[in-house]
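Pasting in a structure now, in structure tokens, and then I'll have a few things to ask.
The other protein chains are all here in position, but one chain of the complex has been omitted.
To keep things simple, chains are lettered A and B as they appear, and every chain counts its residues starting from 1.
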Amino acid sequence: MAKIKTLADLKKMREDLQSKVDLREKADSPESYVQIKVGMATSGIASGAKEVMDFLIEALEKRNIEAVISQTGDMGYCFAEPTIEVQKPGEEPIVFGYVDIKKADEIIEKYIKRGELVDGIIPQNYQVIDDKDNKKA
Amino acid sequence: MTKYKMYLLVCGGTGCRASASDSIVENLKQELENKGLSDEVQVIMTGCFGFCEKGPIVKVSPDNTFYTEVKPEDCAEIVEEHIIKGRKVERLLYEDPEKKEHISDSKHMDFYKKQIRIALRNCGFIDPENLDEYIARDGYEALGKCLTEMTPADVINEIKESGLRGRGGGGFPTGLKWEIASKNDADQKYVVCNADEGDPGAFMDRSILEGDPHAVLEAMAICGYSMGATKGLIYIRAEYPLAIKRLKIAIDQAREYGLLGKNIFGSDFEFDVELRYGAGAFVCGEETALIHSMEGLRGEPTIKPPYPAEKGYLGKPTNVNNVETFANVSVIINKGANWFNKIGTEKSKGTKVFALAGKINNVGLIEVPMGTTLREVIFEIGGGIKDGKKFKAVQTGGPSGGCLTERHLDTPIDFDNLLAAGSMMGSGGMIVLDEDNCMVATAKFYLDFTVDESCGKCAPCRIGNKRLYELLDRITKGKGTMEDLQRLRNMSQVIKDTSLCGLGQTSPNPVLSTLDNFWDEYVAHVKEHKCPAGQCKDLMKYVIIEENCVGCTACARVCPVGAISGEKKQPHYIDPSICIKCGACIERCKFDAIIVK
Partner (left out) sequence: MEKVKLTIDDKQIEVEKGTTIYKAAKQLGIDIPVLCYMNLDDLGIENKPGGCRICVVEVEGRKNLAPSCSTEATEGMVIHTHTMRVINARRTVLEFILSDHPKDCLTCAKSGNCELQDLAIKLGIREIPGQEYAEMSEYKVDFSPSLIRDLDKCIMCRRCEMMCNEFQTVGAISAFNRGFKAAVGPAFEMDIEHSPCTYCGQCVAVCPTGALTEKDHTRDVINALADPSKTVVVQTAPAIRAALGEEFGLEPGTRVTGEMVSALRRLGFDYVFDTDFAADLTIMEEGTELLDRLTKHLNGDKDVKLPILTSCCPAWVSFFEHNFPEMKDIPSSARSPQQMFGSIAKTYFADKIEVKREDLVVVSIMPCLAKKYEAQRDEFKVDGNPDVDFSISTRELAHLIKEANLDLKTLPKEEFDNPLGESTGAGVIFGATGGVIEAATRTAYELHTGKKIENIDFKQLRGLEGIRKATVDFDGTPINIGIAHGLGNARKLLEDIEAGKSEFHAIEIMACPGGCIGGGGQPSHHGDSSILKARMKAIYEEDADKTIRKSHENPYIIKLYEEFLGKPMSEKAHHLLHTCYFDKRSKVEIS
């Protein structure tokens, strides 16, 4: 490994290595990032949720959007798979259904970047253990 | 560099490793490879998460799932269900004992809610054997800042401002210590890290060294810069082989990267670190004994003054600090003294790591801000007393400390409050005792330890402690007198007053504090020959309850000394003069007919 000769070297190295730990960092305090949960239950996987997740990870990085993307269990909307839940910092989480790669791209550009709501939002009608209050569509 | 989607953080602290956490790592890696996921999911062995009661721990990131009591056989399921199918393995989740609910994110657990992890910031987060991960988390930035933007005096000021006090037990203001050492001139000065951690049951320093060794190395270099020392020595007890291994790896990596050695960050400053091993002596945690041990002499303390800052290792100015003290340094430099001194109480700033043990539900390692009360630690973080028993006392400070009782529970923990309450902070050991613990036996336990560990140089400790132990032993066997209780007090006072070093000066503390707080228990042992808590075997009688005994003779057959007599199908009888109280009969009896009273 290259030797660190100046403080600038160290800082550069840190930036390069950031990716190694930043996912864990963000996970520890996710409230300041965009949190995306991709439903990866059997129905999700069957309808291609994995490809959508891979796309989201790559696209968000390319477009320099700080986000934490994790997979989650059955959200219950098997009829609308693949489903993803998107929570912007300080806002309520919103669930989107029928998300293919094209839709995912739209969600990034319209909702995440500009705050414009997109078609296919599924109203939430139950509480998750970590939630504090009811969500309304 | 591969971009991982998920991380499986497996606890690699000694506790979890003893439960085969390294096999868990192996199995997880194998499973992921079998499923072709090795490029997407990384398995990392990290330092201690602290929740030792529930280990081995596996944490899944980024969804923050905290799996407890994981076995190597569970790995296939974790990969199959959680990684691939996205379904959490419910049975491995932590169950809140009161709400009876599964909690998957540790942030919501009572154990973690009130903790602020500063010294333990990287434990459970990074791979301690990989310098890259330390650097990714601002590692060595503090050293860089010191060398390029701050003068040695600036560094000392920052540490002084922060209010950091020694975490090894002495509680001496760290900045002041560095300042004194910096003012003594010599051709060679030394920075020593005291990693001897001899208190029984304490493992704060071990966890920091196993989980985040670079934090200590960086801090030592910063200290060296501030006082003009170019050599660092870590005196680590030989009973910590994993910490030694991690330190060696860390030192090699740091040297490779140019963060230890000559011209660090292109400055004139050079610093390197050497390891020295202890050889099983608690007394070598005392700084002068430690220094003499490193010099190849008998590990005995010598009189202070002169203090090591003036005349230490090889007669040169030496600064000795504890591992945890060092672990706080780079954070203070990076985030500023004023960030640090907002945490804690007026005279005790920052946090403290405690090793929570004893009759408590959540045994493990915690880090809380100074000022947290004992009640919060024991009943909220600690989850209360095991098996629903009644709290009796909490022993802080190891063999040098005292017992705090019910009425002390609302004491905010800090250096001065604990001293005022008759105990001390010590290095962070906290042992919880319940109604079944005999306080006389507890005092005797600690004296047994100090008698074994005394170096033998000064008469009060070498002989006095032995005599204290003998007296306590007699009391637990029902042979004590009221006069003995007076003698206990006088001997303790004199040993405290005349001993040469901290070991002897504090070894009578458990005796004095239990005498003060549990006088009735001592009197019961002496006057009534009874042990109210039921722990002192010699004062207990093993008795067969006639009504329950069916005369199966099973107990008589298993008794090693033939103390039980009786006809078949008739109630049996235990002869107390022969009975050695081994308990074999109780274990054998299927009719609950034998009790201890």
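By definition in this document, contacts are C-beta pairs under 8 Å (C-beta built on N, C-alpha and C of every residue); 3 or more make two chains touch, one makes a residue touch a chain.
Since we're looking at a predicted model, the values are computed, not measured.
Shown chains touched by the hidden chain across the complete assembly: B.
Of the candidate positions B:Met491, B:Leu515, B:Ala556 or B:Ile574, contact with the unshown chain belongs to B:Met491. Residue B:Lys457 is the one among B:Lys71, B:Lys457 or B:Arg588 that touches the chain missing from this view.
Only one residue from B:Lys160, B:Lys335, B:Lys466 or B:His529 touches the chain missing from this view: B:Lys466. Take chain B: the residues that touch the chain left off the picture are 281, 283, 298, 300, 302-303, 305, 451-460, 462-464, 466-467, 470-471, 474, 487, 490-491, 494, 496-500, 505.
Keep this in mind: only the chains that are shown with their structure count from here on.
Between the Cα centres of chain A and chain B there is a gap of 40 Å. Interface residues of chain A, counted against chain B in their complex, comprise 1, 3-7, 10-11, 13-14, 16-28, 30, 37-42, 44-45, 53, 57, 61, 68-74, 129-130. Of all residues in chain B, those touching chain A in their complex are 1, 3-7, 9, 61-64, 84-88, 101-102, 104-105, 108, 125-126, 132-133, 135-141, 144-145, 147-148, 256-259, 265-266.
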